[in-house]
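Please see the structure below; I have some questions.
A single protein chain has been removed from this complex, and every other one stays in its place.
Labels run A, B and C following the written order; every chain starts at residue 1.
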């Protein structure tokens, strides 16, 4: 057992931290100003382009992707870098072409796409030229239960015909999100986990109607392409747009989830670390009733608890990454679920305290903690509510323990 | 001891509930549409006017104000009505001229205003013709400690000259908020609680510059006049604009707080009740993994806990109101602090669960729970962070108990 | 609505407080010494007798019992007295003949007993000459579900024959507990709530074997007659020992529960108040790192939270009592469940903090908080685990709300 990061990870982390110091943190204010100044634009403001250039030229690009097409890192090597990226959530992941949902979509295309699909979509995505979206959640059903999905994908000759309604499709308001990976049902009568398929739907296909941007606690997340509600009415795409075979949708979704959750959780650890820094900074510089807030026992309690919780959460996430690398998705199952449960709750608690220490400003546009608060809250149901994951983890635990007895 | 509401309260509550059913709930959707359609307007949309008319004609007007100028209700009589108003937080309080911060400002003018001040400002406020704001919180200091306030009010002949910066001045973005009650220091060298004074500052006074609307998470609360940041530079008002005497600011603020907290807390109880209703409704109508969410044990746990907590919170708030009526502000001190501590935390917990049961929709613009979530969160530091109140309550408790021993 | 106690309650509370000061608190130490000195005795030590005498002579006797046989108080009048008794949990309830389980048993006999049953058992119980026990919980099944009960009561001629195993039968180790009210099944094939009956089983009936005292953490609660495990093998009692009719057991148990829960909860409020006092006293007198513990922010937070929670809990319990008095058991159903859920969790939290402030001593035999900690913990499953009550309350809430919609 060894808790030290390997040499390559340490080196990359140092390089990435320098990149953050030089190209990311300094542009945060301008980024927000440009965004505010263009209220109808659903894309990152132009100030991000030099950062992208810099990242690419420094090899800090597609870090998430294993193999030759990406940086070739293991999950365990990428995870600490992902934490660093999380510290500037709006800018750093996009600047390094490591932003969701493109990362997951690129992984799917990388693992399951045909050479034609890869050439058409993966190549420009890896180059950071286009963006993409992942169309899974539906407004009319509890989508955490994949058998509830109502969107249909029906074969008709050389085409598939798609009908359904999706919402909270992150990134899809951005006109440069040129393609959607859509999850729907090809065979509602098949086994629970063989009913679904995934298919590529180019944005400009007739019948695709992007209706509106959904909000998250008042935020529209325009720079990330928002969260679209989309209507699919008799949308026809070539049969060759199917990813994998019919009925493989659930399995592909599962494969997509593992690394995605590690990324989400490590970005959350980054948010937690920076929140704690802001909490301490504010507490040390603000005086009330004759002493700095950092001398107040309750605030010290929050600071200590935050440190204790972050350390535990990071280790568990890293272990999940290590398991993914060493025994695969299935062997890492419990840990992948565990971090999905632990991370949002833990980091929400920490960000909430950072907000509180900032007083009224804590929920304002002047400090990043407000947006993090909203962002973290969504992760308690993104990819399925915590409660669904807890139930599944418990069922597995019960089965394991009673089998042994 | 008697837990039954009196006849007048019961009658008014029934009348108010009918008013909500007829004039408030039915316009909620249109209200939001009109608001969305006029993105630069910082005032309630026009659909509210008929509701105001109806409320006024039915005598459901100025319910908060004791005495002949208002409805003449005690705090205990108004409290259950205030809960009903809280159920439609954007519309009902304004429609009945019972909206903060006007209510507190009217109380201050009613209790401490000169006849001239009352004629100029109280009369049109009571008539619902103008709005007002209360300028206390400052961006540069921890304003929960009143001795931190930096805004100066300096006598110069027949005038006072005001200099300072305020933020989160709710309602002040609305051009119809014609007057601000400003808290500043007339004598920084006086005793802690005699340094501050309150003064009336007409909106159009030279030197008053409304800079921007502060946000609460992603919300600007335009229909409520937002939350302004305001600069006061060499602002001159007649000496007769002072409320009460020099040094009375802290005492007036305290007097203003008591009823205000009861109002806040009862509105929160209304939010909690409606959140619980929405939680149950959603849980009963949504199916996952073969059964309605309302059959899930964890969700039932939330429903039960919500009921248990609401009942306790309401009773404590009503008792605080009763103490205000029977033994006054000072005798109700502990209970007033206790509800300030209990209400935001309790209702936040409940709204959070309502959000979770709604899944992604829970943070969207489609369900009111998202806005309530943001609104309730602010109350954990509005009027001073919970931690300040807990510390004060504890100090009082320690003093009382050790004195007795 | 009126939060003031009535004159009789105030007078009795004053009288009872004086009684506590004179006869209860001063003997607490000796009580414990006598108990420790007689390790095999399962009954209150002799020092309690003068206190009983005093209580009886002052009319502070059978306060719990409505009607002419008792003090004739309403639930709302008795509740605040019960809080006072809870402050010295070992002594005060017994000294005033207001101790569980005798109180519930006396209520059952009072309401449902035949004149013969009353003469034989109720009269000496009211006189404080004998004690009793209530035999419901079984070791082999989840007894919170009454249909699980396995003990059989079978008619055989003029007798009933009882077979089964019970445990945690409080008070039954005391040889002076002369009679047990036993719950068993007379008809396992009847409807869920008509299978059970209650029957009087004199302690000395052949076939009754008191096996051992069950512990609660490390406590045996000898002075309260412990918590017995009892075997019933072919125990024969006259048919006239049945309470009410066959199949009435569940209904009688429900009737017994309402007042019992109010008593439990008010005693808990008394424990909470005294715990808070001890917490403050200790915190004010103990110095660490240069200042008294009562200057530590975290401890102040606990003190404030304790006060806030106690006030809410007491009001809800009093309201439940008022509802019992005005609309009866059924109308008070939600509130009775709510206090069962709220009280143990709330008071456990407070006692836990009192323990913590006492450091190592907090779990020792030198401070009462340790025993309270154990006592309160049991109430999270006594009368059924919290989770069962929450589930039932939620089901009721869901039904009510969806019916209305």
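In this section, a residue touches a chain if its C-beta (ideal position, glycine included) is under 8 Å from a C-beta of that chain, and two chains touch if they have at least 3 such contacts.
Predicted model, so just to flag it, every value in this text is computed and none were measured.
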Chains in view touching the one left out: A, B, C
Touch criterion as defined above, residue of C:167, C:180 or C:250 at the omitted chain: C:167
Identified contact with the non-displayed chain, of C:15, C:58 or C:144: C:144
Among C:38, C:216 or C:251, residue touching the chain not depicted: C:216
Residues of subunit A (touch criterion as defined above) contacting the omitted chain: 1-6, 9, 76, 276-277, 280-281, 283-284, 294, 297, 299-301, 303-305, 307-308, 311-313, 315-316, 318-319, 322-323, 326, 334-335, 338, 341-342, 387, 389-391, 393-395, 397-398, 401-402, 405
Residue ranges of subunit C at the interface with the undisplayed chain: 137, 139, 141-145, 148, 167-168, 214-220, 286-289, 293, 296, 298-299, 355-356, 359-366, 370-371, 373-374, 377-378, 380-382, 385-388, 390
Interface with the unshown chain - residue positions in subunit B: 296-301
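Assume only the chains that are shown with their structure count from here on.
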Chain copies touching (subunit B, subunit C) - same or different residues, decided at half shared: same
Chain separated most widely from subunit B, comparing mean CA positions: C
Centre-to-centre distance between subunit B and subunit A (centres being mean Cα positions), rounded to whole Å: 37
Geometric centre distance via CA averages, subunit C-subunit B, whole Å: 43
Sequence positions of subunit C contacting 2 or more other chains: 297, 299-301
